[in-house]
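Complex shown without one protein chain; remaining protein chains in place.
What follows is chain A.
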Amino acid sequence: MSLDKDRVPSLKHQVKVKVGLIGDAQVGKTSLMVKYVQNVFDEEYTQTLGVHYLERKVVLGSTDVIFSIMDLGGQREFINMLPLVSEGAVAIVFLFDLTRPETLNSVKEWYRQARGFNDTAISILVGTKYDLFVDMDPKYQENVSRTAIMYAQVMDSPLIFCSTQSSINVQKIFKVVIAKAFNLTLKVPEYKQVGEPLLIYKSFGPSRPSSPRRQVHTPPPSS
């Protein structure tokens, strides 16, 4: 007598991670989200009205990681929807356009506002359009990079320069989110030189030995 092996159930664990994308208009929030979830890049600009929402499921051995990504329209009129994006988020990604320094300046205000709704989320500072930035005046590049590092320091946030069009550092943003959220040791090399697509995470943000910010979801103990 033996049991039918086909019917043996397998239990998949699920880790749900909500990530909010915030920043000025036209910095590339929606592009980044669509690129990460659907791996496509559209040159056309489409204004986000309100909030866009996409989910990406990353299938691992016995676990599914589900990123619930929310992206808030950059126009000021959508600021009243900020709580929707920031509340309950594990990580809030603040984006700015590397070719427009004023968008980095706005991060200050975005950060202040978003923190008001969620002061436990991990914040991550992301500079976009690196593919255009890298061809610009080296002095300008150095200025922006140094300012961004200063911002990252003050915000205690990992700093990542990415290009959605050229697929630079897009995946890494979300890996840094997970590594920081679950207090994992990330071994990916950092890029710290001006001119490189900056990736600085070791000295910023929560790190060992502090306790993890988020508990792994396990089935509730039933009585």
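Quick note on the criterion: a contact is a pair of C-beta atoms (placed from the backbone, for glycine too) under 8 Å apart; a residue touches a chain by one contact, two chains touch by 3 or more; residues count from 1.
In this text, contacts and distances are computed from a predicted model.
Set against the options "Splicing factor 3B subunit 1", "Dolichol-phosphate mannosyltransferase subunit 1", "Exoribonuclease phosphorolytic domain-containing protein" or "WGS project CCBQ000000000 data, contig 00053", the UniProt name belonging to the omitted chain is "WGS project CCBQ000000000 data, contig 00053". Considering the full assembly, A:Val15 is the residue among A:Val15, A:Ile69 or A:Leu98 that touches the omitted chain. Seen across the whole complex, the unshown chain contacts chain A at 1, 3, 7-11, 13, 15, 58, 60-63, 65, 171-172, 175-176, 178-179, 182, 184-188, 216, 218-219, 221-222.
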